[in-house]
Structures are given as C-alpha cells and as structure tokens.
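Right after this comes chain A.
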Amino acid sequence: MKPYLREKVPSTLKDIPDSTAYEAGYLVTKNAGWRNVCPVIDSEKCVGCLQCYLHCPDGVIYKKDGKVDIDYDFCKGCGICKKICKFGAIEMEVEK
Partner candidate 1 sequence: MTEILWHGRGGQGAFTAAKLLGAAYALKEGENYALAFPSFGPERRGAPIRAFTKLENKPIGNRSEVTKADYSIFLDDTLFSDEAFEEIKDGGKILLNTKSSIDDERVITIDGDAIATEILKLPITNTIMLGAFAAVFEGISLENIAESIRQYMPAKLREKNIAAAEAAADSVAEEVGE
Partner candidate 2 sequence: MAKQFLSGNEAFAYGIRLAKPQVISAYPITPQTIVVEKLSEMVEDGSLNAEFIHVESEHSALSCAMGASSVGARAFTATSSQGLLYMAECLLYTSGGRFPIVMMNACRSTALPWNIYGDQRDSISQLDSGWIQAYAENAQEALDMALMSYYIAEHKDVATPFMANLDGFVLTHTYEVVDVPTNEQADAFLPKYETDNKLDFDAPKNLAFTAGPALNTEFKYKEHIGMLNAKKVIDEAEQKFAEIFGRQYTGLVEEYRTEDADYILITLGSIAGLVKETVDKLRDQGKKVGLLKLRYIRPFPNEEIANAVKNARAVAVLEKDISFGNEGTVYTNVNSALHKANISIPASNYIGGLGGRDIPADEIETIFEELEKEQTKVQFIGIGGDADEH
C-alpha cells in the first residue's frame, strides 16, 4: 500500500470537498521531472541488503524478487541510494 497516481484531478467547485478533508494519499503529479541523474540498479551486483530501500527519502525503492527496483515516476535522483550501497550495485546515469 502506498499513495498512488489518480486519474481524476479535482479542479472545479464541484470536485473539491466542502472542508479541507480529502482521501489520503491522493497523487496527481509525478516527480520524475526533478531528476538530472538517475539511479540504475545492477541486479548482478545487488545482494538485496535493502539499505538503499531503507534510506531513500522518497521511498521509491521497493523490494522485488529478493532484490530491489525503483519507481522512476517519483525518484528525484538524489543519489543517496548509490552512496549507501556497499556493493557498487547502483550507478547514477545522466538523465536523457
């Protein structure tokens, strides 16, 4: 479970709630555009220690098949994951 992208973007008087209360975890925009550099996981080198997952401020690294993968929609490319990885399994590549 995590907040996820919704299709409907409330944008009119009718759409919005009467009070400042709305469904939790309602995302309408991605953060992908924030990146200059992009972490790429070398699954050969990854041992699944999960330190990158633990230390990601955006929580975009998730467990997958005993190793990890990245939700690039929300990764901002800070590079903490690369720095924390003792196994050299993450490289930062220039965003194309």
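Just so we're on the same page, a residue touches a chain if its C-beta (ideal position, glycine included) is under 8 Å from a C-beta of that chain, and two chains touch if they have at least 3 such contacts; residues count from 1.
A word on the picks: all candidates are chains of the complex that A comes from, given by their letters.
The structure displayed is predicted, hence computed values, not measured ones.
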In-complex contact partner of chain A, selected from candidates 1 or 2: 2
Partner candidate 2, residues of chain A touching it in the complex: 10-13, 16-26
